[in-house]
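The complex appears here without one of its protein chains, the remainder shown in place.
Order of writing sets the chain letters: A and B. Residues in each chain are counted from 1.
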Amino acid sequence: MDIWALLIVPLAAALIITFITRKRAELSSYVSVGAVVLCFLIVLPYLVRMLGNPHMEYIEQSFLWIDIPGLMVEMGTIIDPLSIIMLFIVTFVGSLIHIYSRGYMHGEKGYARFFASLSLFIFSMLGIVLANNFIMIFVFWELVGLASYLLIGFYFEKPAAADAAKKAFLVNRIGDFGFILGIFVLYYATGTFNFVKMAHIIQAGEVASGTLGLAALLIFCGAVGKSAQFPLHVWLPDAMEGPTPVSALIHAATMVAAGVYMLARTGFLYAAAPHEAMMVIAYIGGLTAFMAALLALGQNDIKRIIAYSTLSSLGYMVMSVGVGGTGAGMFYLMTHAFFKALLFLGAGSVIHACHTNNIWEMGNLYPKMKITGVTFILGSLAMMGIFPFSGFWSKDEILTATFFSGNYFLFAIGVLTAMITAIFMTKVITVTFFGEKRYHGHPHESPAGMTVPLMLLAVFAVFVGLAGLPGLDPNFGTFISAVAGSSAAHAGEHGASGAHHFSYFVAITSTIAVFIGIAIGWTIYSRKLIDNNAIAAKFSGFHTALQNRLYIDHFYDRVIVAGIYNNIARVFNFIEVFIIIHFILNGTAYVTRQIGKGLRLTISGQLQHYAFGMVGGVLVLMIIYVLL
Amino acid sequence: MEGFPILSVIMLSPLAAVILLLFVDDARVALVRGIAIASTSISLALSLYLLFIYDKVKGGFQFIEKIEWVQSLGISYHLGVDGISVAMVLLTSIVIFTGVFVSWVGIKHRIREHYMFLLLLVAGVYGVFMSLDLLFFFLFYELAVIPMYPLIGIWGSANREYATMKLTLYLSLGAMIALLGLLSLYFTAGAKTGVYTFDMLQIASLSYETGYQIKVFLPLLLGFGILVPLAPFHSWSPTGHAAAPSAVSMLHAGVLMKLGAYGILRTMWMLPDGAQYWMPWVAGLSLINIFYGGMVAMSRRDMKFMIGYSSSSHMGYVLLGIATVNYIGVNGAVLLMFAHGVMTALAFSLIGFVYDQAHTRMIYDFSGLAKKVPFVAVAFAIMGFASSGLPGLANFVAELMVFIGAFKEYPVHAIIAVFGIIITATYMLRCMRDVFFREPMEKWDDLRDASTFVERLPFVLLIAVLLIVGFYPAVLVDVINSGVVPLVNKLNAAQVG
Partner (left out) sequence: MLTLDHFLILSFILFSVGVAGVLLRRNIIIVLMSLELIFNSVNITLAAFAYYLQSITGTVFVVFNIAIAAAEVAIGLAILVAVYRTRKTVNVEELKDMRY
């Protein structure tokens, strides 16, 4: 019963704030924070239970939502290591961010609306995590999109924010188009929507390989949209128009990770899908990771930089799933949630202090904002994947999985991306916190309500990776394989990366790459031994391209969107207005009127004309009569 | 006739109001409104009651009332409802109840006549949904169309003369074509059994040879299809929507268009072989509705035209669902008829509310309205998301069922239909962004939000219905299902033509 509370409590919070406490901002925030903390407390016992017993049985509860002949759709929840991990991430990081937001959004108009939307988000996100069947996960998938829309467009009076919200929703819709088609394919192939039942059927080999491949790719479309993979990545950078806590929670830690979570949850499908389908996924992930890292280099807005780094991380996760390392992907998801949220919240702190997003308008903030600085640096080190921070272990898992699956090209891409990541993260740190003072005004450290969450997140960002350390704690250490296996565990088969090995080669290679990256970043931005502007001038074409996001957004906006609105839609409108309405309908009316005008002339008023007509008619009838 | 004639009361309540209003002076506005509200409340209460007391297990037509009218010709006053009709009757009562409140705010002159025609129209609609006699079916059908002429012509907005002419003539044409089919059925059934009757139950119980069914199905499909609106006979609809006053648009898009789909469903029931033959055509035409309607909606800047084409597009989903001839698709189609009716009523009432104050409906005339009219903005957003098929609102469940059903029978059509949800979201969100978000314009500083009970009630009620059915669809789906199952069974027992 308490599982359902995970859904009911945040929804109730959202409703209470909307209808009852709308005008009382402080109270509304307490309601929202209380709801998510309560959810965390509900999750905690399950987490403990799982840590004690990684191979715990899954628990499932459901009720029928739609029940007609031929279609039974249930709403149900499933508790297994995979969902518990995700529940933990969502509620814990969510709680921290809720608390942080109380301080960050203080005094803003629409404070209550913000928290209502946050609660709606928690409700929807938990729904995705708990869902035990495809329809339910799709329902909450869309609802999470709604919450994202409301939060990105929070400052709706700003045209950029309104546009960004619309863009996010629509791009996600395109992904959902593929997603729902994939769901239909699977339904007609297996006769059920339920994950566990479907896993059994697929593992029994009852579904054709081609169908599985098609379904896998279609379902992956949903992940492409939600997790902002290429080519549907364009909404994520724009989503930074939303308040920073939103970026932290939704566009870093949880919602965008939902795509990866969904891939893990439906791991049974991907384990059975043909190799080619998996390769598509892996390459899209790798491409996204690499491209995003490049794009981050060209940005100056701290939130945008972190946003692109998120894109890059998501690419890593997707690539990991594609090469069969689902467990690694989930592990990275968990560590990423912590350090990325930390980075965003840290960025928020800095933005709050300097009233600007541009890193070139900051500088030498470290003396003034020690806590923010330290936590930010810790988060960055985790992000870059330096030993022994969490990011090292998780990134290492992914690279290991990639290398040992034989995808050397992707491995190289992964390492290269790590290097580029190190470059731009170093850039951010040195330009923002060190170097010359460029800010205006008097930045100061943020209040405790904001710094405490930062510190807590930092702790986790540093240490949570040790969960993957071989031999540290047998039960905790094997939870990775439990997570990896749990998505396929319901049929008792281990996921592809059930085996968990550590490779010195991979670890050393990635570490070297990272240090090279740090060195480059240090040289350019801190020591200024090479002038970054000179580089920009030398590669000016490439540089401009990076700044314009490789013109992908332009392509979408000017070619596709404008093309459809201005050209295609107008063609249809033309057909409608001119051909159907004007030509056919009004034309018919016009012809009828003209005939009427013509016939009217026969009414001459002359008696003898009428008489003539009568006589003529009689003659005609007579002739006909005679002839027939 | 046993027990309380609930169906007759539901239908006669508005008729009684019309007669009462004849004796009321136009100047006594409060009394006029009071009578209208009273009669629609009675209908609404009874329709809700009907929903709950309808026996889902037994199914079939219940609450039957029959009075012989013209015995020698076989005409009788014969009412009865099955699962599908119950949902439609409920839809009608919800829409007219909220419509009365919307007219309260919007109509300022000749109020008495407005309500008279409105209620007369509604009585006709009830009659169509309840009638089990073909002649009365046709009679009520015409009764539902003719009052549109004065309603749009007198109380409409710009271009109303053209719109009302077009709408009334087009719909009457459709009715006439359908009449051909109905009469043919009457004569054929009579020739078969020796007893000439218009009784639908009787006619449906006979079986006709396939060739005849195919021939007769066509005029009925076309005649009712014009009202759906089946592409390419749809252009009366957006023009009519745009010119009509809010309550009339609500009824028109919310209820009237469902009459056509309902007619098609009943025709399919009477002529199963013919239905199976023509359904692939319907499926194909429905795609035109969905895609073409959506594209034209994208290009329009007048909000009412945009919603009008959007309605045309959504009815395409309904047609696709009907064309699948399986339990899932048809259930989805009927549920979508209900959900769409409520949603579109909400849309037109909102646009009408803004139009009454702003005197413009053009998207480019507005910006940043969410600051001035937050209640309307939220309601409009809910409507926009419902139209786009967001889960939690009724339209999602219905569209999902239509897609699942369609994917089984016509996978390619289903793919295109699913693509339609992207199109809908595009123009809806764009409209929301352009009208409600972004910076506020000075000229709308004086816009009043929906603040009084009378102004808010219709919006709240319609949104509540969408949410209730969205979260807990079983409340309607079970009843609809009991009507759909026998229909689909009968259709699938037939051989494909």
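Keep in mind that, in the parts below, a residue touches a chain if its C-beta (ideal position, glycine included) is under 8 Å from a C-beta of that chain, and two chains touch if they have at least 3 such contacts.
Predicted model only: the values in this text are computed from it and were never measured.
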Which displayed chains the hidden chain touches across the whole complex: A
Contact with the hidden chain (one of A:Ala204, A:Leu607 or A:Ile624): A:Leu607
Residues of chain A (touch criterion as defined above) contacting the omitted chain: 600-601, 603-608, 611-612, 615
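As a convention for this text, only the chains that are shown with their structure count from here on.
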Euclidean distance of C-alpha centroids - chain A vs chain B, Å: 38
In the complex with chain B, residue positions of chain A that touch it: 65-71, 135, 138-140, 142-143, 146, 153, 156-159, 161-163, 165-166, 169-170, 173-174, 176-177, 180-181, 184, 187-188, 564-565, 568-570, 572-573, 575-576, 580-581, 585
Interface residues, chain B side, partner chain A - complex: 166, 232, 235, 239, 292, 295-296, 298-300, 326-328, 331, 368, 370-371, 385, 388, 390-392, 396-397, 400-401, 403-404, 407-408, 414-415, 418-419, 421-422, 425-426, 429-430, 432-433, 436-440, 473-474, 477-478, 481, 484-485
